[in-house]
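One structure follows; several queries about it will come next.
Only one protein chain is missing; all other protein chains are in place.
Note that the chains are named A, B and C in the order they appear, and that numbering of residues resets to 1 at the start of each chain.
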Amino acid sequence: MAVVSPDASPDFRHHVRVYWEDTDAGGVVFYANYLKFFERARTEWLRALGVGQQQLRDETGAIFVVGETRVRYLRPARLDDALEITVILQQRGKASMDLRQQALRDGELLAEGEIRIGCVDAASFRPRRMPATLLERLPE
Amino acid sequence: MAVVSPDASPDFRHHVRVYWEDTDAGGVVFYANYLKFFERARTEWLRALGVGQQQLRDETGAIFVVGETRVRYLRPARLDDALEITVILQQRGKASMDLRQQALRDGELLAEGEIRIGCVDAASFRPRRMPATLLERLPE
Amino acid sequence: MAVVSPDASPDFRHHVRVYWEDTDAGGVVFYANYLKFFERARTEWLRALGVGQQQLRDETGAIFVVGETRVRYLRPARLDDALEITVILQQRGKASMDLRQQALRDGELLAEGEIRIGCVDAASFRPRRMPATLLERLPE
Partner (left out) sequence: MAVVSPDASPDFRHHVRVYWEDTDAGGVVFYANYLKFFERARTEWLRALGVGQQQLRDETGAIFVVGETRVRYLRPARLDDALEITVILQQRGKASMDLRQQALRDGELLAEGEIRIGCVDAASFRPRRMPATLLERLPE
């Protein structure tokens, strides 16, 4: 993560609102909650691609796990703020993918992160190939 | 809370999606999180009435606190479920109001609750009258 | 829940500390988090009775679900506060039990609640008798 600026053409944009549950006694969004915002956006990105995670698990036994997260917090968000969360697929392997995500408010960058997602078997938590139905829908 | 059934004509309906963050190792929505869903719906209900809570605090020094919650959990919700959260204003006083809220999935009642909200001064946490701008917008 | 005062002889006492994660932008503990504090205390109460919930599930297929919660919030707790959470078993049936719980700070009552716990089969979520190993350890 070098110099930070809003990504020009994300693969997906998702909108979240800041509620009381998201804030802490500093009066701002609790930093760990950006991971929740990022995940909601990833989930809706997958859903927009036609992939529901519960359905994927029921049909293939595969679930996603988060292998690594790196988040940089730049400016605080506050109660009632309307945030835009973006998703960019940076790299895709057979069993994992790297995503770049940002949180913006009126075009101003508040936080950004890189998230590594792995595909595992839900029962054993062992790494496995992502199901074909998912792979064929991911952007190149 | 007597016999439970979906409320016919709620004052407001808000839609939430179940994400990983909402679930627990039982495979279902963690019960405490219905309080979050209920609050998101109350917040959007107030916003639809023209009342933003951060703005209200900035302008009047008033914030809402939850005085009592009663929730009955009937059926579990799961990852990816689309829920409808309803709000009914049951009773309004000068410094507090009682709300009835339900969580439904495809018309099926999953949880319902009664929430008492009080208005306090943000600095002292002492009860105070709800600001006029709020009172005049609440349904009779 | 009638007049509120600290319970004299709870069945169990558990100590929790208030961290940033527990607070909200009001500068106090987010009300929904008392349900978490209460649950931690119930879990440690069961553990002190010799019942681990993961072990119970592995051995009998039984898990606990929360059927109803009623909580009254009296005074706010703040960052760094040391709280005492109490548990009283009020009533026990074959498949459920009712607990009374309080949160105190230096003997001052901050919140109190009544929690109904049910025993269900982890796979079907159907009510079932509590396992004998649990029943025989619960106080009369």
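To be clear about the criterion, contacts are C-beta pairs under 8 Å (C-beta built on N, C-alpha and C of every residue); 3 or more make two chains touch, one makes a residue touch a chain.
Because the structure is a prediction, the values reported are computed rather than measured.
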Any idea which of C:40, C:92 or C:105 touches the chain not displayed? C:40
Absent-chain interface as seen on subunit A, which is shown: 26, 28, 31-33, 35-36, 39, 63, 65-73, 76, 122, 125
Determine and list the subunit C residues touching the chain excluded from the picture. 17, 19-21, 36, 39-40, 43-44, 47, 52-55, 78-80
For subunit B, residues touching the missing partner are 20-21, 23-28, 30, 32, 78-79
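Throughout what follows, only the chains that are shown with their structure count from here on.
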Quick one: compare the interface residues of subunit B with those of subunit C and tell me same or different, with half as the dividing line. same
Top of the farthest list for subunit B, CA-centroid basis, is A
Roughly how many whole angstrom separate the Cα centroids of subunit A and subunit B? 27
Rounded to the nearest Å, the gap separating the Cα centres of subunit A and subunit C is 33
Can you pull out the residues of subunit B that are in contact with at least two other chains? 36, 39
